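The other protein chains are all here in position, but one chain of the complex has been omitted.
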Amino acid sequence: MRRPLRLRTVLLHGAAVLLAAALAHPAPAAETAEPVAQSWSFSGPFGGLDLAAAQRGFQIYKEICSNCHSMNQLYYRNLSGIGLSEDQIKAIAASFTVPKGVDDQGQPVEGPALPSSHFHAPFPNPEAARAANNGALPPDLSVIVKAREGGPDYIYGILTGYADPPPDMKMGDGMMYNKQYPGNQIAMPQPLQDGSVTYTDGTPNTLSQEAHDVVTFLTFAANPEMIERKRMGVRIVLFLVMMTGVTYVVKRKIWADLH
Amino acid sequence: MADTAATTANTAHETGAGVPKRDFMKLLAGAGAAVGLGAIAWPLIDSMNPAQDVLAMSSTEVDLKPIVAGQAITVLWRGKPIFVRHRTAAEIKEAADVNVSELRDPQTDAARVQKGHDTWLVVVGICTHLGCVPLGNKPTDPRGEYGGWYCPCHGSQYDTSGRIRKGPAPLNLAVPDYAFENDTKIKIG
Partner (left out) sequence: MVGLHKSEFANPVVNWIDQRLPLFSMMKNEYSSFPTPKNFNYFWNFGALAMINLMIMVATGVFLAMHYTPNTAMAFDSVERIMRDVNYGWLLRYVHMNGASMFFIVVYIHIFRGLYYGSYKNPRELLWMLGVVILLLMMATAFMGYVLPWGQMSYWGATVITNLFSAFPVVGESIVTWLWGGFSVDNATLNRFFSLHYLLPFVIIAVVFLHVIALHITGSNNPLGIEPKGPQDTIPFHPYYTIKDSVGMCVYLTVFAILVFFAPNFLGHPDNYIPANPLATPADVVPEWYFLPYYAILRSVPNKLIGVLMLFGSIGVMFILPWLDTSPVRSARFRPIYRQLIWVFVIDCLVLGYVGAKPPQGSILLIGRVATAYYFLHYLVILPLLGKLERPLPLPESISQPVTRGGGPLPAGAAATPMEKV
């Protein structure tokens, strides 16, 4: 019995050291702040969507972000998901002019967008977008919340993370300092300030409120299925937990005549 | 031997008390499995129904100005050909004068056009027999004995109101939902 016991001690120590070494390894020197967790209406398994905030967020996208950023995966009809009525959506769509194929002579025609139209894009192609933005390509925002580590908190961190660069930092040409952005140098000028938009519902238009609202809208845009998904999930998980209990009882019954 | 007898007695005793509950739980498990299978099957089946973007693209607008009397055009709506025909006075009269009771699929001409716009006939250009596209829109096409459309697949013939008059097709050419936006523009769907 002695030998295995000693061996076991040695092995367990070895494994512990290996594991500890692996876990204790410092992460690569953090250049940027970890996103600070904000309080979101959509957090957690029961989290819904603050429709008013999402609508205000769409207003910010429409008035500010959409000057540079496309949302190519979205259609105007998707706005029913943030609680806009069909007439409101029609009116919003009609205020944009979008390509409508070609006429009988083969010339491209344009016309007012319909609810079934894609969101109007600020630039016809990535090259034009770069040319207008100092060589930097403004990313499409359709799934931006899912496409960044840290999700909503990160986007919020970017929007509220602008500051004066530290005196010893050498900034690239036309670059802005941002506490959240990896490397701290971002090509996007600060998009939101206090009072950037005027809310019609009396919500204070502070920077943090605006950032919060637009991130709520972007979260909806990236996860339009979220509300349905969570509602279904709660039901299905409850059902499965119940079924686990039922099958376990039946299993106990069936196995009772063995042993 | 005695052991076996005792065991049997025990089992019998136990089942006597346990039967209702066990059966109920088994039933519940079976019902749960059936519900679960249904719940798994439905999303798979429903995913083959038209998607949201397909449903959203279900209307199309047609400019009527360029279509002269006697001419017809074909436009695509929901992946199907739609015939839009500018009828002459003679064609309208011909369609209206038909004795409705003699038709295979009785329908008056007035019921197939919109009030005040009876120069315009809008029908789905799909033969009600087996789904071919009838001829009759191009000037060189045969229009059949009744001056409407002629289906090359099995010889069905439609009149100037798009009603079936001869051949194997059972029904008139369908009239889609459409509305006049103004006198020279219609919106289908």
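Going by the order they are written in, the chains are A and B; count residues from 1 in each one.
FYI, a contact is a pair of C-beta atoms (placed from the backbone, for glycine too) under 8 Å apart; a residue touches a chain by one contact, two chains touch by 3 or more.
In this text, all values refer to a predicted model and were calculated from it rather than measured experimentally.
Colleague: Quick one: say which of B:23, B:53, B:145 or B:181 touches the chain that got left out.
Modeller: B:53
Colleague: Provide the residue numbers of chain A that touch the chain removed from this figure.
Modeller: Residues of chain A in touch with the missing chain: 4, 7-8, 11-12, 14-15, 18-19, 21-23, 25, 28, 45, 72-73, 78, 139-140, 142-143, 146-149, 151, 182, 222, 224-225, 229-230, 232-234, 236-237, 240-241, 243-244, 247-248, 250-252, 254-259.
Colleague: Go through chain B and note every residue touching the omitted chain.
Modeller: These residues touch the chain not displayed: 3, 7, 10, 29, 33, 40, 42-44, 46-49, 51-54.
Everything below uses one rule, namely that only the chains that are shown with their structure count from here on.
Colleague: So, what's the distance in Å between the C-alpha centres of chain B and chain A?
Modeller: Using C-alpha averages as centres, the distance is 40 Å.
Colleague: Could you please specify the touching residues of chain A with respect to chain B in the complex?
Modeller: Those residues of chain A that touch chain B are 75, 77, 104, 115-116, 236, 239, 242-243, 246-247, 249-250, 253, 256-257.
Colleague: In their shared complex, at which residues does chain B touch chain A?
Modeller: 11, 14, 18, 21-22, 25-26, 28-29, 32-33, 35-36, 39, 52-53, 56-57, 66
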